[in-house]
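Following: one structure in structure tokens, then a few remarks.
One protein chain is absent from this view; the other protein chains keep their places.
For clarity, chains are labelled A and B in written order, and residue numbers in each chain start from 1.
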Amino acid sequence: MPDKSKIFFLLVIFLVIVTSPFIYNMVRTPAGVVVKLNTPVIDNMTVKQCILPKEQMIHDHMKILNSWRDDVVRGNHREFGKIDGVMYEKSLQLTCLHCHSNKSEFCDRCHTYASVSVYCWDCHVAQKENKL
Amino acid sequence: MKILLPFLGVIGIVLVAFVGVGLLNLQYLFGVIIPYTAFAVFLAGVVLRILKWGRSAVPFCIPTTVGQQKSFPWIKRNRFDNPSNNFEVIVRMALEVLLFRSLFSNTSTALKEDERRLVHQSSKWLWLGGLAFHWSFFIVLLRHFRLFMDPVPASLYLVESMDGFVQLGVPVLYWTGLILLISVTYLFIRRVVITNVRYISLPNDHFPLLLVLFIALTGLIMRYVLKVNVISVKAFTVGLFSLKPNLTQDLGLIFYIHLLLVSVLLAYFPFSKLMHSAGVFLSPTRNMPNNSRRIRHINPWNYPVKVHTYEEYENDFRDKMKTVGLPLEKE
Partner (left out) sequence: MSNLKPDELSRINYTPPEEDWMAVPVQMRKGMYCHGASENSLTTVGFPNPRKWSSADTDWKLPDNWQEIVLKGMAERLEKYRSFHIFMDICVRCGACADKCHFFLGTGDPKNMPVLRAELLRSVYRREFTTAGKILGKLSGSRQLTEDVLKEWWYYFFQCTECRRCSVFCPYGIDTAEITMIARELLNLLGLNIEWIAGPVANCYMKGNHLGLEPHTITSSIDFLLDEIEEVTGVKIEPTFNRKGAEILFVTPSGDLFADPGTYTCMGYLMLFHQLGLDYTWSTYASEGGNFGSFTSNEMGKRLNSKIYAEAKRLGVKWILGGECGHMWRVLNQYMDTWNGPADFLQVPVSPITGTVFENAASTKMVHISEFTADLLKHNKIEIDPSRNDHYKVTYHDSCNPSRGMGLLEEPRYIIKKVCNNFFEMPENTIREKTFCCGSGSGLNASEDMELRLRGGFPRANAVKHVHDKHGVNMLSCICAIDRAALTTLMDYWVPGVKVIGVTELLANAMKMKGENDRETDLRGEPLSGAQDGEEKEDSEDA
């Protein structure tokens, strides 16, 4: 091979790039993702349920929050509705974070895991978390 | 036919995934066996092809010179279009590979019928479309690494934050996804609409474009329309990339279609023109310095040839040479 070393160099670069996820995961050992639900508020609930079924929340929470934002900011519609006689507001801070007061162990876990950058916190300030 | 067949091929791939996963529940086949096989074929195919090219010799120093050579210090030379050393070659190659410099100088020629005049004008659409396509594809691919690696390396955040800054609904709109879709569509339409380009196109030219088009479409649908559960997807892909396939996740049919299209692209890659991505680095008209008068280039298979020697020549013409008084070796 006339220019063996150059081609070898090219091949090594190619192989490193293409197999980098394998190598990375081997070195770093993926931890997966675990979401914590045991905040004081949730722990005190007798029936542990969210404003909508869990599956729907997982799938649609971003859409729901987005439409809430529009409803509240642009339409001034603040009421989400009553569940078991309790009125819930369309509010990230007053509704969601009321129960899920552990942003770093709830919201951030998944978002960090999948590298989803949310822009909620561009405006909202998360409550100070009690270090448990 | 040249366009219809590749189109049907891509539709066929979609249908296979649809039937295989949606009706026959062959998740393991489509989620694990096929992707791994495709990846292995891709890896081995590309390496073998490059080695095969590498075995071919480079007998002569044949750069295409696209500017002034290096001659005198007082003549301004064109270092990067007519490189005279390896550093300049690297710059030339980098400009070629990263910015498509040759295509940037593209012209289009038209014959003005009335005056029989050829007009050569700069034409940058192909350059722009090609550059947009390749760069957006590259960045989209790079972005996907966030789904391959756990934890996500910090450097990938940078790519993302640069890419996605349009807050149009949720999730954040990535520029590159959109540009990829537009540019691949442009490249396809161009191939169909421009008569001469359609004439030179093979089914093998339409197929990868359509394949990438469908990959981009299914990807965009997953992200913006059907909103697949990205956590499940990542758990699955990280499983694949840790060699611990994990099929417990609910992934959705659209994901399997996307995955099969990508697998086909990977397996198709080494056997197709897509190898231009590696070949461009080995192209002797671009990756050699124009210095063959200064430094002798060696041909590894150079062999002695039969020549007509001066002695034979003089034997043929001795008398005639003598009459006009030319000096002779033998009188």
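As a convention for this text, a contact is a pair of C-beta atoms (placed from the backbone, for glycine too) under 8 Å apart; a residue touches a chain by one contact, two chains touch by 3 or more.
Just so you know, these numbers come straight off a predicted model, no measurement behind them.
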item	value
Displayed partners of the chain not shown (whole complex)	B
Which of B:Val32, B:Val47, B:Cys61 or B:Leu253 contacts the chain that the document leaves out	B:Cys61
Contact with the hidden chain (one of B:Ser136, B:Thr176 or B:Ser201)	B:Ser201
Missing-chain contacts mapped onto subunit B	2, 5, 49, 52-62, 64-72, 74-78, 81-82, 84, 96, 100, 102-103, 105-109, 111, 113, 116-118, 120-122, 126, 130, 194-197, 199-205, 271-273, 275-276, 279-280, 282-286, 290-299, 301-302, 305-310, 313-314, 316-317, 320-321, 323-324, 326-327
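Quick note on the criterion: only the chains that are shown with their structure count from here on.
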item	value
Chain centre separation in whole Å, for subunit B relative to subunit A (CA means)	37
Subunit B partner contacts - residues on subunit A that touch it in the complex	1-4, 7, 10-11, 14-15, 18-22, 24-26, 28, 30-33, 58-60, 62-63, 65-66, 110, 112-117, 119
Residue numbers on subunit B that touch subunit A, as the complex places them	42-43, 46-47, 50-51, 53-55, 57-58, 145-153, 156-157, 160-161, 164, 167, 169-172, 227, 229-231, 234-235, 238, 241-243, 278, 281-282, 300
